[in-house]
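Excluded from the complex is one protein chain; the other protein chains are retained at their positions.
The chains carry the letters A, B, C, D, E, F, G, H and I, assigned in the order they are written, with residues numbered from 1 in each.
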Amino acid sequence: MSQAATIPTNSAPYAELPAINQQLFEAKAKKGLTFDALAKELGKDEVWVASAFYGQAKFTAEELQKLSQVLGIDQSSLSGALGEHWWPYRGLGPTPPSDPVIYRLYEGVMVYGHSIKAVIHEKFGDGIMSMIDCKVNIEKKPDPKGDRVLLTFDGKFLPYSKW
Amino acid sequence: MSQAATIPTNSAPYAELPAINQQLFEAKAKKGLTFDALAKELGKDEVWVASAFYGQAKFTAEELQKLSQVLGIDQSSLSGALGEHWWPYRGLGPTPPSDPVIYRLYEGVMVYGHSIKAVIHEKFGDGIMSMIDCKVNIEKKPDPKGDRVLLTFDGKFLPYSKW
Amino acid sequence: MSQAATIPTNSAPYAELPAINQQLFEAKAKKGLTFDALAKELGKDEVWVASAFYGQAKFTAEELQKLSQVLGIDQSSLSGALGEHWWPYRGLGPTPPSDPVIYRLYEGVMVYGHSIKAVIHEKFGDGIMSMIDCKVNIEKKPDPKGDRVLLTFDGKFLPYSKW
Amino acid sequence: MSQAATIPTNSAPYAELPAINQQLFEAKAKKGLTFDALAKELGKDEVWVASAFYGQAKFTAEELQKLSQVLGIDQSSLSGALGEHWWPYRGLGPTPPSDPVIYRLYEGVMVYGHSIKAVIHEKFGDGIMSMIDCKVNIEKKPDPKGDRVLLTFDGKFLPYSKW
Amino acid sequence: MSQAATIPTNSAPYAELPAINQQLFEAKAKKGLTFDALAKELGKDEVWVASAFYGQAKFTAEELQKLSQVLGIDQSSLSGALGEHWWPYRGLGPTPPSDPVIYRLYEGVMVYGHSIKAVIHEKFGDGIMSMIDCKVNIEKKPDPKGDRVLLTFDGKFLPYSKW
Amino acid sequence: MSQAATIPTNSAPYAELPAINQQLFEAKAKKGLTFDALAKELGKDEVWVASAFYGQAKFTAEELQKLSQVLGIDQSSLSGALGEHWWPYRGLGPTPPSDPVIYRLYEGVMVYGHSIKAVIHEKFGDGIMSMIDCKVNIEKKPDPKGDRVLLTFDGKFLPYSKW
Amino acid sequence: MSQAATIPTNSAPYAELPAINQQLFEAKAKKGLTFDALAKELGKDEVWVASAFYGQAKFTAEELQKLSQVLGIDQSSLSGALGEHWWPYRGLGPTPPSDPVIYRLYEGVMVYGHSIKAVIHEKFGDGIMSMIDCKVNIEKKPDPKGDRVLLTFDGKFLPYSKW
Amino acid sequence: MSQAATIPTNSAPYAELPAINQQLFEAKAKKGLTFDALAKELGKDEVWVASAFYGQAKFTAEELQKLSQVLGIDQSSLSGALGEHWWPYRGLGPTPPSDPVIYRLYEGVMVYGHSIKAVIHEKFGDGIMSMIDCKVNIEKKPDPKGDRVLLTFDGKFLPYSKW
Amino acid sequence: MSQAATIPTNSAPYAELPAINQQLFEAKAKKGLTFDALAKELGKDEVWVASAFYGQAKFTAEELQKLSQVLGIDQSSLSGALGEHWWPYRGLGPTPPSDPVIYRLYEGVMVYGHSIKAVIHEKFGDGIMSMIDCKVNIEKKPDPKGDRVLLTFDGKFLPYSKW
Partner (left out) sequence: MSQAATIPTNSAPYAELPAINQQLFEAKAKKGLTFDALAKELGKDEVWVASAFYGQAKFTAEELQKLSQVLGIDQSSLSGALGEHWWPYRGLGPTPPSDPVIYRLYEGVMVYGHSIKAVIHEKFGDGIMSMIDCKVNIEKKPDPKGDRVLLTFDGKFLPYSKW
């Protein structure tokens, strides 16, 4: 456990987050916890928990209470800042993203976006894949030629309404 | 089979594609073939075939020959335009994408990009998920509350080199 | 009925539309029909019909057949270009929009967007108002101080999934 | 009532607002009041009150006095900062908006903007729908398939002057 | 009268205009008429007539008939292209404008915009100066130290509605 | 006189101004003075004085001295910060401007810019209307149908040099 | 003299110019004339003549007549396209410029712009160096360590008006 | 000498400069020195000295020592901040520049850039005018019709290498 | 040799090139020549020859003559279009580049640009690495873990002038 863990609150992407989220990251680092470990404590998935840390999702009161215990952050701070009156302001960081990890996802949209659209239309008709009613999952797939990342979006199909 | 199928070659995204790709789309429409059906003919996956139709991937000589038969396009046209001397110029359409289907993918990058980055680092260390050595798959998952789109990226993890 | 009606296919926003849509506008103009009149023929609403003319929605085969009769356009042209193999590529025109009518809507988003978000969250919780499962309506409300436009968006609330 | 309610004044969209507006949000959160409740106190509509909180509208001296009582903020602070010498600097947040709730409104402009313009012209002639002499309303419309948001803009039609 | 007058229809700003507007400019040039002369024929002001030539305003049927006579353009062409079914798509040219004449106006907005806003608020309260119910006038004011341009915007003040 | 007048120095457009300009605004608000009243004290026009408050023009030493008396600001602060070694860095705020008052001026440039250019050329030849040797004036023109804003730019015509 | 000289009218910067300007460049190339030679024929400076070829300045009727003789272009074509009814639409090419020659000038503005502003203010007071009443000159200055380009802007100082 | 001279370190362009540069400007203002006077002390040209003040050039150790004496700034502060381990990060301010003085230079690039490129190529062949091995000079040229600014760039011509 | 080789002249990056360059690519493809083979014929390096094909460098008259022979293109077409009166307009394609191959180079600038700058300054002092007097080379370095690309820029160091 690294007692002195600090978060660079003046630099990307932390500088754009509420101060309480910066504290969440710092406490997580000090406790030496992964998102996977945290997710198991909260009974949720690691990507979702990470997205809530990055201000992209909203914890319930119960989850905040649990977080308070696990991370040792004063509960009233958490509920005061992230409780019922706070709502995520989503969409973090510049576009196009400069970080290579995030850029690769963006490149995937540019290179495969039209193909994905075409196949969705062929399989489902006119509509979209929801990014609201959507779950995101990451698996590590061992491979002798180099491990692989299995990134899955599981989103509801929403047909366009006509009127 | 709709004999009169036409492709709006003056409008997005077809206007940005080589003329031969527009012919591919037109022939596919006239034959009434889905990307899935075409993919089975070529022994490949539908998303990859769609990406090649959109100029985002490169057919081999054998695949062009097969396409020529299946779609009834003169083989020398295909190999002259898409053969050995042609290389994809990837990245199609404007950003941010205006079409809601493609925008939702882009929104996924903005909302979940940092979370995906964080979890990849926690599971794999410093590096990226390759969008070059990557396969993209779309499944239709029936659901009584509304069918779901299962979109998977299966990409190799590449660790950052140090020197 | 103005026989010589023409559409400026080299200028905004028509230049970005497939040729068949330009023909739709021209035929509508020559017949002297309003979107309201066309909508009554098709059994739909005028805003939706207009959105389909602007390539932002998709007619069914039956609607194309009806359009063919009403506008005197060859049916095979319509079904060849806008039939089963064509899907809308949505999002028309530059942003920010330069035209004052459309800019005012955009200004509404900038001025009232955060308020609308806040009230939606207070009334519905964390989620969005769908622009896919959404109907748009325009009413003329006579007023002695100047008639008013009543513009209504009727969209489904979609709660954010957690996982 | 959550005594410890805090507002993330270093992050979007609060960071762009005058300090007094941040205090308004904080006091509202601490009192546990919705915009609807506040609006009833002020004899106005919730969307308008929210827009004033976001610095997009101007309270009268009487409304500031009422606010002072309801929220327990020193009246001279309110009138000193938001009184007669202050005028809203409207237009909050980046464009295109990254938050999905606000983006959906923006997408509505891109997808339906031309249709709305066309129908306004057909019904009213050459002119615009005012976003200045305009009222915005949000209704919750219960629906067994999922509640719906009814968002209405009621704006005066302004014909273009000729001279 | 220069018989061979031509308009550079492939270059700015004419390339963005409907073909009929290009013909208007060409006919005006061939006839050797100024906007002032044309305006007198139509009983309107020169700036307004120029704005209609640039597709930024709409002629009435009577004005089109008069234009047809004055410029020797076939009337059915004019009414077919600019008649009842056509509506201006306003906002011409890139921003920031590169042409120094137009840029100076834009610079005026950047340098004096806040001052104009402040003085309007002090004199009229919260609201805007309409650019819809607005007349624009240009006078030549002789001056021994160099003639001056007197550019006047005469726009209605619109107070913000509250609700 | 509102003793507690404050200026939101963390928000637009004040945040972009030197601290001394923020003090000018605060002192003006505390004294309850309009720009018109200040202008009369300084023997100048209100729009010019406002532009100097917004850092878009430069006071003389005498004007700073007068301002010091009228507003009760220490003279050495004023002359130290805005005196001989300081020069305006002009152009305030983002473009396109988001505030509706300033946007309408910008819209005027987009809608009438080409017309204004054309009429200037017809009346004066090849050259520009100076925004340096230019005076800006705002008049309130009472009108039973709604008061009007009379905004005038009086700028020297500068012919293009040839060599 | 290269009889077959052609100008790439589909590519930058010629594609943005009126067709007549493209003909000017082609005729100049076929005649094998430099701008210096042309300038001597016209009794003007080479940079100015080049700027007129690039549509950034306006020839007089006499200059067009002379050009017609020197370049062998039909005079009525020249006067019809570039005569009294045509006015330059200035500002050619994208910004920031991608071409290294033009970029270096742009870099000069970024690197030395503030210094030039500061020295102009110190030497002349508050005002600008006119780019309208300005002459541009290029000299070749031989130097054993490599020839040097001497680029001079000779522009009138314009003091800011106050009112 | 104005003892109380201050520099608006929170506003453009000073806010983007290292703190030590802000001190340089403040000391220069307090001493009442022009760049010309400073340049004479340092044995350099005023534009170059100004560019170093704006962080666009690098002083030698000797020049820093001299500056320390002339401006009364502690030498170790100067050498610690601008000494051997610091290198200019060039390119100051936004583009396009909003300040009219700097914009005019930028306009010069847009209006005369292609002409300058063409004449350089005609006189020197394929290559560029260096902005690295370049000197910038400003002269005041008295003129009864208004003084003129003589701005000269004296840059080495660099031919393109081939290999 | 593929007789029917065609170049997609309507799409990126060929659409931005002069027609003659498109012919160069087509002839090269028909002859089945690599840039390496062409470079050997011309006595130059393959990257340089490719850059000339892409309009980013200039052939000499002798090189054009040789190209004419090797590619079977009429020599007068080549010298007429790319001869003495034509100069490269450099900088091809959009930025940031969407194509992954070119984007990786761009990413290299973003990720390693500051490091490269720092090391150049430490090794050479204040100045730049010239991209004008620069040679670019690509080597294939076989490696059992996957072949490697060795990309080298060999550019002259240019010290900043002082004056």
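Note that in this section a residue touches a chain if its C-beta (ideal position, glycine included) is under 8 Å from a C-beta of that chain, and two chains touch if they have at least 3 such contacts.
All of these numbers come straight from a predicted model, not from anything done at the bench.
The missing chain lies against chain B, touching residues 44-45, 48, 57-58, 87-88, 117-118, 121, 126-128, 130, 132-136, 158-163. Within chain I, the residues in touch with the undisplayed chain are 13, 34-36, 46-48, 50-51, 53-54, 56, 90-93, 95-97, 99-102, 104-124, 128-131, 134, 136, 138, 140-141, 143, 145-158.
Counting over the whole complex, chain A has residues 2-6, 8, 10-13, 28-29, 32, 97-100, 103 touching the chain that is not drawn.
Basically, only the chains that are shown with their structure count from here on.
More than half of the contact pairs at B-C come back, by residue number, in D-F, the repeat among A-B, D-F or F-G.
In this assembly, the C-alpha centroid of chain E lies 29 Å from the C-alpha centroid of chain G. Chain C and chain D have Cα centroids separated by 26 Å. For chain A, the set of residues touching two or more other chains reads 48, 88, 90-92, 96, 100, 107, 110-111, 117-118, 121, 128, 130-132, 134, 136, 158. A list of each chain pair in contact follows: A-B, A-C, A-D, A-I, B-C, B-D, B-I, C-D, C-E, C-F, D-E, D-F, E-F, E-G, E-H, F-G, F-H, G-H, G-I, H-I.
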